[in-house]
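With one protein chain removed, the remaining protein chains of the complex are shown where they sit.
Let's turn to subunit A:
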Amino acid sequence: MVIERRHIESLDGARKSQIVATDELIFLSGIHPESTDGDVKEQTRSALARVDALLAELGEDQSAILVIHVWLKDMRYFGAMNAAWNEWADPENPPARTCVSGELYRPDLLVEVVVTACRTGEVSA
């Protein structure tokens, strides 16, 4: 099984690949917003836009998501996160989602999303 790895980055010094994909499955590392300046709605919007961009690199979109896990710094943000979610999620085909709270690795970070998707398209050799 060939494993494709893209964007080896640092999570505060810990090495990670932002995308790991086999010919069947796609894993995205915990995805943070581009900036932590905004409120949780803006941070969620930004993180989900990055999900779109990363999936697009593989020729996929949110319809390929098997499950998306949302970590919220505080469950009090649930409503605001959902507002951004509903702007993003396909109303006819929204992804499966779980959401729980957990302290994230940086105090100003309000949301992190973790994506598992499948490869629906052909994989180039």
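In this text, a contact is a pair of C-beta atoms (placed from the backbone, for glycine too) under 8 Å apart; a residue touches a chain by one contact, two chains touch by 3 or more; residues count from 1.
By definition in this document, contacts and distances are computed from a predicted model.
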Per UniProt record, name of the chain withheld from view ["(2Fe-2S)-binding protein", "Flagellar assembly factor FliW", "Endoribonuclease L-PSP" or "Branched-chain amino acid ABC transporter permease"]: "Endoribonuclease L-PSP"
Listed residues A:G13, A:P91 or A:G121, member touching the removed chain: A:G13
In subunit A, positions touching the absent partner: 1, 3, 5, 8, 11-20, 22, 24-25, 27-30, 71, 100, 102-105, 112, 114, 116
